[in-house]
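Notes to accompany the following structure.
Removed from the display is one protein chain of the complex; every other protein chain stays in position.
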Amino acid sequence: MSRRRMPRWSPAAPALLWWGFFFVVPVAWIALYSLGQKPPPGGGAVTLDVLSGANYVAVTSELFLRVFWVTLRTAALGTLACVLVGFPVAYALARYVPERWRPGLLFLLVLPYWTSFLLRAFAWRIILAPEGALSDTLRALGLLSAPLSLLDSNAAVQLGIIYNYLPLTILPIFVALDRIDPALGRAAMDLGAGPVRTFLAVTLPLAAPGIAGGVLLTFILAAGDYVVPAILGGAKGLMVGNLVATQILASQNLPAGAAMAVVLIGLLGLAVLGAQAAVLLTRGALRLARGPAL
Amino acid sequence: MARERGKGTRVALLSWTALTFVFLFLPILVVVTYSFNGGRNLYVWTEFSPDWYGRALDNPRVVSALMVSLKAALINAAIAVALGVPAGMALARRKGAWTGPFLALLFVILGTPELVSAIGQMIWLDRIGLYDGLLRLAVGHSLFNIAVVALIVRARAEGLSDTLEEAAADLGARPWRTFLEITLPLMAPAVLAGVLLSFTFSFDDVIISLFVQRPGTSTLPIYILSSFKPGLKGDVAAIVVITLGLSLIGMLAAATLLLRGRGKALGGLLD
Partner (left out) sequence: MASDVKLDRVSKSFGAFKAVDDVSLRVPAGSFVALLGPSGAGKSTVLRMIGGFELADTGSIHIGGRDVTDLPPYKRDVNTVFQSYALFPHMTVAENVAFGLRQDGVPREERRSRVRAVLEMVQLIDYAQRGPAQLSGGQQQRVALARALVKRPSVLLLDEPLAALDRKLRQQMQVELKLLQHDLGITFIFVTHDQEEALAMSDTIAVMRDGRVDQVGTPTELYDRPRTAFVAGFIGSQNFLAGRVESVGRLVADNGVIVEAANTRDVAAGSKGLAAVRPEYVALTAREPAGAGNKAEGRVVAVVMLGDALEYVLRLDNGDEIFARLARNAPERPQEGERVWARWAREHAALFPYEAVAARVQAIARPRPEGKSE
């Protein structure tokens, strides 16, 4: 408490420096490496003599574009499915579950997400196995004519993504809904809005930022996922994460992998900006449609 | 029986919620069950047998991978707490113009796909010549966990009045004593929870470990991952369940510490 006290942020400085040195700088190097070349064998990880955008050209090859597209599609569909499945759950937790049970249920909700990635993907391998119990059951019931062949395909990856990120989507939506003062809903009904209108006109708009945050987070993490496609996708379920990993770890082509990573970040960044723009536009459009209140 | 508004909606939503929870937990139960599958082929259930657990723990590669995971997780937890606790406290008590940008960076760290961080680590750790396997793992994992610890500590500190520290000073306690007698005991649950969570996240981490690992220091998840290629056997399932058990204990302990006596839901974490 001295007059010449240390700057307010000084306790956070070590973390800041650590992050700067071990995150910001490395990410900058990714960008730099993406402009380099794969050196001849034995020449280290990269040659930076000639900086060029050659890797980015390679990135636009047919294979890569297809994989990128599949990735974005899987992530988007997965996020959408998570929201559709998860929103009612979040709503139930925020409004209908008794206060006492909430911490416990929230814990149970998050538990699968915090257990091992591998465990969860692994589980689906067992469930979807062609020679496994589910396959046999479905065949016995006559719903399938051949062994279950979902595994090692994009469908399995899609399922795995949804399963993986469901809790991650539910939690921010729950937080957003929980924050809303219940008195607001009552006020709306008092002024003549039925339950549905109250939901659309009051609850949803107030929860929208939280929902948007959850959606964005899910989409970004799903797009960059490696484990689910690696375990459930096989050759046909490839996503960007695996492609990058193969380039860097298997083909030893670090610059190419770096370029793909940069493209991925760029696309995700655009997604974030696009989402924010969409929110602003929607708000503006709604205001325009309703007309001024005064 | 009291009359209730919107009963139909309530039943529908709660049923949906229950179904979702079943959906979320079924696969875990499946793995646990199949880890006791005595048969050769993991996917085909033959008989109940705990043999695989014994075989898993006998395997020296498994044991060494387990040790690597544990040690790396511990070092990482130490880093996360050492850097994250002061940051969290500063975020709660010493807010200022710096808070916004700092939190922005924090959320970038949390929200960036681990893939990106992993590649960066790989490049950078090689460039600065950090070749020690355990340290590479610990450093790579620590980034995310510092953010987690900082958020937990911040949530806890904001729930406690900062006047408490002023009162202690008013009553004659020098800053060091205030820290030891007031701040630390009150923050202890959050700090402990941070330790447990950062330990668990590090233990379970796949992709950063995959990229930064050095030959000879492979973590348990990497071992499991590599076991997927050849024919899958029950011992892998057994290992996975063991890791699940460890994570569960960590989670439960952290949750108990965080939620005991405090009314705040987890929502406080995500503010």
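Going in written order, the chains are labelled A and B, and every chain counts its residues from 1.
Basically, a residue touches a chain if its C-beta (ideal position, glycine included) is under 8 Å from a C-beta of that chain, and two chains touch if they have at least 3 such contacts.
No experiment lies behind these values; they were computed from the predicted model shown.
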Touching the absent chain when the full complex is considered, from B:Gly129, B:Gly172 or B:Pro215: B:Gly172
Residue among B:Leu130, B:Ile182 or B:Ile242 that touches the chain left out of view: B:Ile182
Contact set of subunit B toward the excluded chain (per top definition): 160-161, 163-164, 166-174, 177, 181-182, 185-186
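The rule is simple: only the chains that are shown with their structure count from here on.
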Separation of subunit A from subunit B, taking each centre as the mean of its C-alpha atoms, in whole Å: 18
Complex contact set, residues of subunit B against subunit A: 6, 9-10, 13-14, 16-17, 20-21, 23-25, 27-28, 30-31, 34, 41-45, 79, 82-84, 86-87, 89-91, 94-96, 98, 102, 105, 109, 111-117, 119-124, 126-127, 139, 142-143, 146, 150, 169, 200-201, 204, 206-207, 210-211, 221, 224-225, 228, 232, 236-237, 240-241, 243-244, 247-248, 251, 255, 259, 265-267, 270
Subunit B-touching residues of subunit A, taken from the complex the two chains share: 1, 8-12, 14-16, 18-19, 22-27, 29-30, 33, 45, 85-86, 88-89, 91-93, 95-97, 102-103, 105-112, 114-120, 122-127, 129, 131-133, 163, 166-167, 171-172, 174-175, 178-179, 195, 216-217, 220-221, 223-227, 230-231, 241, 244-245, 248-249, 254, 257-258, 261, 264-265, 268
